[in-house]
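All protein chains of the complex are present and in place, except for one that has been dropped.
In this document, chain identifiers A and B correspond to the written order of the chains, with residue numbering beginning at 1 in each.
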Amino acid sequence: MITYYGYTDGSGAFYVVINSDKCNGCRNCIKQCPKNLLQIASIFIDLDDKPVVAIKPEHCNNIKYLCAQCNPKQNQTPCITSCPTKAIKCISEPTNKNNHNNP
Amino acid sequence: MSEQQNNSGNSSGGCVDGGFWRWQEYHRVLSDKLWSSSDVITAGIDVGSVGSKAVILVNGEVYSWGVIRTGSNSPESAIKALDWAFRGTGLKQSDLKYVVGTGYGRVNVSFANKALTEIACHAKGANYIWGPQVHTVLDVGGQDIKAIRCDDTGRVTSFLMNDKCAAGTGRGMEVFADLLKISIEDIGEMSLNVSEEPPPVSCTCVAFAKTEAVGLLRKGWSKEKVLAAYTKAMAVRMSNLIKRVGLEPALVITGGQSKNVGIVSRVETVLGVKCLPMPNWRKDGIDPTIAGALGAGLYAKTLYDKTKNT
Partner (left out) sequence: MIAVGFDVGAQSVKVIVLNNGKVLSRAKTFSGFDHVQALQDAIEEALKLANITQADVTIFTATGSSMEASPYNASTVSMMSAIAKAGTYFFSKARTIIDVGAEEARAVKCDDRGVMVDFVVNERCAAGAGAFVEAMARALEVKMEDMGVLSLEAERASSINAACVIFGESDVVSLIHKQEPKCEIARAVYDAMADRVSSMVHRIGVNSDVVLVGGVAKDVGFVSSLKRKLGVDVLIAEFPEFAGALGAALIGLTKCKVNKV
């Protein structure tokens, strides 16, 4: 199951995407996250509660700002690069208004 | 089939003024079905932010349900919804073999055997109502929007939940219904009552869209035209969420906004696909707003069978 954590608003879209089919629960990303945003959560998949990594619920509506320091646009954040199974990726698509690009 | 309605509403939903958002609470029993003590009776209870839904299943088939407005006390709302579903059935809580709670207030369903996310339940419920061809479910609830992809069995393959803001949610629609002094049940039809589709409002944020709407009304726009512009913006927003998880036909819409024809038809236009119509064999019955509770009830049956086998 692929879960999109994050949201889209007037300033653009920001999502951390976690593929629970690929996640092996190794916790590398949890240890690497400088903001401590990740945790192992039990997710109901195929009638079982499978332990997979997830964004902590209290941060879901704020990760756009919390993740900023890792520069997620390059898709080279510690959580992404530390994942042995490529289960995590980031989507960062800011809305570009002309006057913001040409300050 | 018996049906009862309650117009009293419930004022604890958190609306500042007015009352144009009120919709009818009701319950229904499919009278062509009966139950006996040898049947496996399960229930799914979906405590949403705005509505609480309870569905009773007999051997994994829908039997009755109740839809009420969620009060300020989620545990009470769960019990009340179940009581409504029991009305006219002769069933009581002790007859239930397994109960699954879902929705925003699922942790407050004290008598549930298990709590599941509404994502899993909506996909399962949609799969039951419309069949295996459903691969994309858009659930527009009172305070969130979910775009769900699932396989032929109703198993979720990917999803996105947007609960950051009220834009597009039932709550956002209630704010607009209140602003324009139109009943929430009429805004869909009214928004389609325009000779030409106006451009969507420029801002999806409900607070700003409200200001924009007041400006448009002062400019002489009709309520219908303002509603059309707002509904269009919300439909575009929902469509973008669906595109994010990837649209795979067939598409269905569940949740309270599935009853808003203005939203449904505009999402169809933006995405260029038609939503599946209610299947004929269920036309007299099932309400897409109960998809989550129904899915929970189906999982309750499966999980009950699983406990029996192990």
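Here, a residue touches a chain if its C-beta (ideal position, glycine included) is under 8 Å from a C-beta of that chain, and two chains touch if they have at least 3 such contacts.
All of these numbers come straight from a predicted model, not from anything done at the bench.
Looking at B:52, B:158 or B:204, the residue that reaches the missing chain in the full complex is B:204. Note on the undisplayed chain: of the listed residues B:166, B:190 or B:241, the one touching it is B:166.
The missing chain lies against chain B, touching residues 12-16, 72, 143, 164-166, 171-172, 175, 203-208, 215, 218-219. Remark: the residues of chain A touching the chain excluded from display are 9-11, 61-62, 64-66, 68-69, 95, 97, 99-100, 102-103.
Keep this in mind: only the chains that are shown with their structure count from here on.
Centroids of chain A and chain B (each the mean of its C-alpha atoms) stand 28 Å apart. Against chain B, in their complex, chain A makes its touches with residues 1-4, 7-10, 13, 15, 43-44, 46-47, 60-61. Those residues of chain B that touch chain A in the complex are listed here as 116-117, 120, 155-165, 167, 203-205, 237, 240-241, 244-245, 299, 302-303, 306.
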